[in-house]
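Pasting a structure below so you can have a look.
Every protein chain except one is present and positioned as in the full complex.
Moving on, here comes chain A:
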Amino acid sequence: MTDIASHAPIGRSRFSLMNYLVCLKGILIREGLRYLNQRERFISSLVRPLLWLFIFAAGFRQVLGVSIIPPYQTYVLYEVYITPGLCGMILLFSGMQSSLSMVYDREMGNMRTLLVSPFPRWFLLVSKLLAGVAVSIIQVYAFLFIAWFWGVKAPPSGYLLTLPALFLSGMMLGALGMLLSSLIKQLENFAGIMNFVIFPMYFASSALYPLWRVQEASPLLYKICLLNPFTYAVELVRFAFYGQIEWTSLAVVCGFTIVFIAGAIIAYDPSRGLVIKKQEGGNN
């Protein structure tokens, strides 16, 4: 019975494109339902950037002048400058939230139901990533809707043109979150992600201040900002609002997206991955 030669491969059948779409749809619906079931998550995802917009930006409007820099054609209010950064902030927190939910799913065992699906592991992970990005883009548009009433308005076409930039940036940050989730052993360790990933990425970027101002203040910080992929995500979104493509940002965001996704797929591959190693201690 155990003679390997006796195992002629039989009954091989491949999933059709429709099967893949059914699987993707199921993962999207599940992520959406989880999001709807966690209303506080939706509210907190909006409160955070709105606080920055209503309080921080209003207070710093007089202190931080923004000169005419691309893509802006004229002087803009600080609220206008900071808005793409706040969109990035939503994507960043959402990406990390997804990683938190993956760690939670892993601890609770729900992740196993996904990983024992017969679809390829890379497809399952990318589908989960897409579902997370879809949810975060909804959050961004809810934020932009409220900001519009606050007087922060982009050109009307900008709201549509920024969608691909939000998608790409969301993919990059979501993939980073997914990769990080493979490195986190326990849910409690997520606080470390806040301190060592989210805050440094957010503050050492062009989200809050133009890079020329950062360079004036600290050349070292400027270099760090240039090394930070989040800077490029913010700039990609900023230019997209005005119907422009910042090619360097596009290349960097695409590059990091590929690297992070590849890293996450490797980390979740049972033959090479890190995820199972994190669980090994508890199994027998």
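The criterion applied here is as follows: a contact is a pair of C-beta atoms (placed from the backbone, for glycine too) under 8 Å apart; a residue touches a chain by one contact, two chains touch by 3 or more; residues count from 1.
Methods note: contacts and distances are computed from a predicted model.
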Using the UniProt record as the reference, specify the protein name of the hidden chain from among "succinate dehydrogenase", "Transporter", "Glutamyl-tRNA(Gln) amidotransferase subunit A" or "ABC-2 type transport system ATP-binding protein".
"ABC-2 type transport system ATP-binding protein"
Out of A:20, A:203 or A:242, the sole contact with the unshown chain comes from A:20
Contact partner of the left-out chain, one of A:33, A:51 or A:160:
A:33
Options A:72, A:119 or A:167, residue touching the unrepresented chain:
A:119
Hey, which chain A residues sit against the chain that's not shown?
1-2, 4, 7-13, 15-16, 18-20, 22-23, 25-27, 29-30, 33-34, 37-38, 108-110, 112-120, 124, 269-272, 276, 280-281, 283-284
